[in-house]
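Here the complex is missing one protein chain, while the rest keep their positions.
Moving on, here comes chain A:
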Amino acid sequence: MAEKASLVRFLPVPSPSEQTVWADVSSLLNAACEDLQEGELIHGENFSLFAAMSALEIMDPKMDSGMESCGYRSVEEAIENNAAPIPLNHDRTIDVQCVIDVMDHLLACEATWHTGHSLAQTVFSCIYLLRLERTSLHPLLHTFCRIIRATCNSVISVVSDARTHEEEDIFIMAHGLPLKGEGDEKCLSMLQAVEETISRQLRACKALSSNKKVLEDIEPLQTKFDLEEGYCKAVLCRLRFRKHFYHTLICMRKPQGKGFELAKKHIASCLSELAEMVNSSVFLSSNASGICQTDAEDCTTASGCQPIGFDASLNGRFSAPTPPRAIKIFGWKKAVKYFEKLLHDLAIICSFSLSPFFEDVLRFVGQFQKSKPDLVARAHLHILLVQDGKLYGRDYFYDIISRAISLPDVIKNQELHKSDFVVQLGQLVVNLLKVLCTNAAWQRRKLGKILQDWSVTSVQLELALKRELGELSKLSVDENICIKLSKLLLIWSEEQTFWIASRFLMMGFELELYSPCEYCMVYWYLYIIFVKLLEKTQMRLAASLDTSKKKGKKKKDHPKDTTIDATHFSPLVLLLRCYICLSEGLAMMLAALSNERMISQKPSIFNSEQERFIQHFDLLLKAHVPDHISYVLFKKSTVHTQLTSVMKYNYFGDVQRITKELRGSFAGDPERLAELRQIEQVAEHNRIALNVIHQAGARDQSLKLRKTSGRHCGQMNAGGAFGGNRGVGPVPPEKGIFPLDHLHECDLEKKEYMACLKSSNHLSEKCKHFSKKYLQCRMERNLMAKQDLSELGFREELDKEGSKERDNKIEK
């Protein structure tokens, strides 16, 4: 048909030079356009997917965001049209009702923002917040808006300082919004004053209703006497929640966890005020007088009324460089649940003992992550763990490492922080802690990457050690210490490497990355990793005992077998043995079932199990964790496995035997006991399943096998201490996706711009050259529609060096 017209190709544009002659081609273009049918295009060499996708079809409501917002074009226009009146109503009862609705809707917006949406489309869809100075005549609304704004600032600051918001990078984008204002530092005292007034009103009304004499003459909160108590209470708990929440955030930012005790008290108060807020919803909804929202679950206020003064479309131009997507604001109940969870997660952080032992830190972070904390809580944890390059802002990381490897005192003080390797390992530890604070999906990917760094460091340590041993002939005491240090560091860094690898593999279960036919190879690899981890742990324990023995030599003689005891029967070692038996047992059971054709697996047409093996363990194989692992080895060790041999080795029975022994050592440690219980259950289920299958023989297997596989995968996962699913089920996208800067290609530019904004008091005009750089970066990486910068408001101040060229253009 019209293919020719639509495939006209242009020659590459020559770069502008002195000889460039500029000509007006408008008429040519117009003529060309007349030949083009609708939907056809002339495409050049740089016809990219993003360019194609960025073409918006005007007047198509799916693409043209202008079509959708039939609302106001500016905040001023909205205000002129009475979209956010002050007072909210001239009837003082209705006014209070409306203010409470605004408060509730803001809570819902805040929770929505925290879970990864833009500030502009959530909290700052509130017209009162956008023009805060207008509210000064309404003290209640005014103080509430102020403390919301201060809280937002505090959250943004912790999240951007922690930089744990990988992939969630729209969270802190706030330019263009009136986030900072004078007087926000006084918001707490303002709130105190308003709170006192309302408490007095509450007391007065209580006194009146019990016919007591009123001490002072107080104007009530609103006009209906029978509702006075209810509204006073509803407002008070909302104000107090804000007060304690803000305090919590401030206390948690105190260095070295010094504000944790106070924070815990504020968290407790927050939770009780939240409960009060929930209680008030019956009263509020029964006296509601506004327009009711339809669905109870989606309702963003306790009263069930539509709040006034919100318009998300007003900020359209601040939200994203592509058409803004409709956001579903959390329902009020869901928002309350979100805050309860956030507060619980923060409370867990506040209760941490700040142990100086690296093992404890890792365990704590693992335990903390089990409940799937959201971004804000994770950011607080990160800020706690790494402050000023020190653990908790208190302990040097070389101290942490020396404690972990039980270094003899001789070296501790002088040598350690001078060693390049210790510095290098310290940096790896900082990175590891940072990664462990990110969300599970990102964390697994990053763990896979840092594995390489740990492995490289281990190899370097090994080489250094060999060199030192080579020079052994000129042995002196000092050199001996050096060798000792290198040895200990090597063992420790290898141990950490295998720990990271085990976590990496286990997290694949949590993230549902393995399909049932891949379980066998995953458990097999896990088994290998656990064996290596155990080996290194035992070496470390033996070495540390060696050290302490030397120290204690004079005091008393250790019995000969202490070393063996500690390295073979310490709880940590036994626990690792459980994991080894469990993963080996599961791998062998699955291998046997597949060898005896009880699990049938259709071969795929494009590749084989080998390619799936390579892809799943790519990062481990590349990092040589451990060395000499291959698909061939996996096949060799599983291809001949039969059910009878799995029965004979009695893996699951062994697990049960060890867990029994361990229970005593873990008494008083509920987390460890829970872990043991899970391990026991997995072992028990699979032991029984194995027996049943073995007895039943080959008949009627499909049903049973489905049962067993359901058990082992789900529960091995849980047993591995990383389990559990997110409470909220995901919803498929309504209108698709917006290209985030997933690869962080423009991070530098973004940071420069943000830093400039910070230093120039958020006067974006002063940072125009930075925002230009940032936008250019996004355009270059196809993270934004390519557009002439002049259309984006960069006109006069641009290209001072390029102005000559432009002048030339104009002349010709």
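Remarks
By definition in this document, a contact is a pair of C-beta atoms (placed from the backbone, for glycine too) under 8 Å apart; a residue touches a chain by one contact, two chains touch by 3 or more; residues count from 1.
The rule is simple: contacts and distances are computed from a predicted model.
According to UniProt, the chain absent from the figure is "N-acetyltransferase domain-containing protein", selected among "Ubiquitin-like protein ATG12", "Multifunctional methyltransferase subunit TRM112", "AP-1 complex subunit gamma" or "N-acetyltransferase domain-containing protein".
Looking at A:Asn81, A:Thr223 or A:Gln615, the residue that reaches the missing chain in the full complex is A:Gln615. In the complete complex, the residue from A:His266, A:Arg444, A:Arg672 or A:His685 that touches the missing chain is A:Arg444. Note that of A:Arg73, A:Lys328, A:Lys636 or A:His694, the residue touching the chain absent from this view is A:Lys328.
Seen from chain A, the chain kept out of the figure touches residues 1-3, 6-7, 39, 41, 43, 46-53, 55-57, 60, 62-63, 115-117, 167-168, 325, 327-328, 439-442, 444-445, 511-515, 518, 602, 604-608, 610-612, 614-616, 728-740, 742-743, 781-783.
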